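These notes concern the structure reproduced below.
Removed: one protein chain of the complex. Kept in place: all other protein chains.
Let's look at chain A:
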């Protein structure tokens, strides 16, 4: 079973629809026992970092996520919350990735909204079959700075982390569930890890 973490910042339904279309059982849940027992965990998110973090902390989901041993995939705000710190509401993240989350400079068009190319910079099973010219769908105003945990970058105003990985934790700034065929392939790669 694949657990999709339910909290107050969700595009959980879209993620669930997509995972099911790939033939995997999944459940949207905030039950820590179910999350711990799941084969894989998806941590989606659309919304504001500060209120999301507060919610996770209130329900003990922050510790629960930090201790997960199975493959975990953070999506969008999920990726940002897995980082050390976000400028958005001066929020302390879960600290899986040693990265800072910053706001795009105000001189550009923000949010970064639409299809953009990702460039793999390290081998990862998550991006198997993905080439340097493939476009995925982004929508975000804050970005994760590139670090040694960055496995693919994207360039918009400046280079940022489009995909990150550390041990069992994977994360994408873009929305694989909204990225047509390429997104399906990336999700399928994760589900088959």
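FYI, a contact is a pair of C-beta atoms (placed from the backbone, for glycine too) under 8 Å apart; a residue touches a chain by one contact, two chains touch by 3 or more; residues count from 1.
The working rule: contacts and distances are computed from a predicted model.
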Missing subunit (named according to UniProt) among the choices "Phosphonate ABC transporter ATP-binding protein", "Hydrocarbon reductase", "Twin-arginine translocation pathway signal protein" or "Imidazole glycerol phosphate synthase subunit HisF": "Imidazole glycerol phosphate synthase subunit HisF"
Identified contact with the non-displayed chain, of A:113, A:132 or A:193: A:113
Given A:40, A:53 or A:140, the one touching the chain that is not displayed: A:140
Chain not shown, touching residues in chain A: 11, 13-14, 17-18, 21, 46-48, 106-117, 135, 137, 139-141, 155-156, 175, 177-181, 183-184
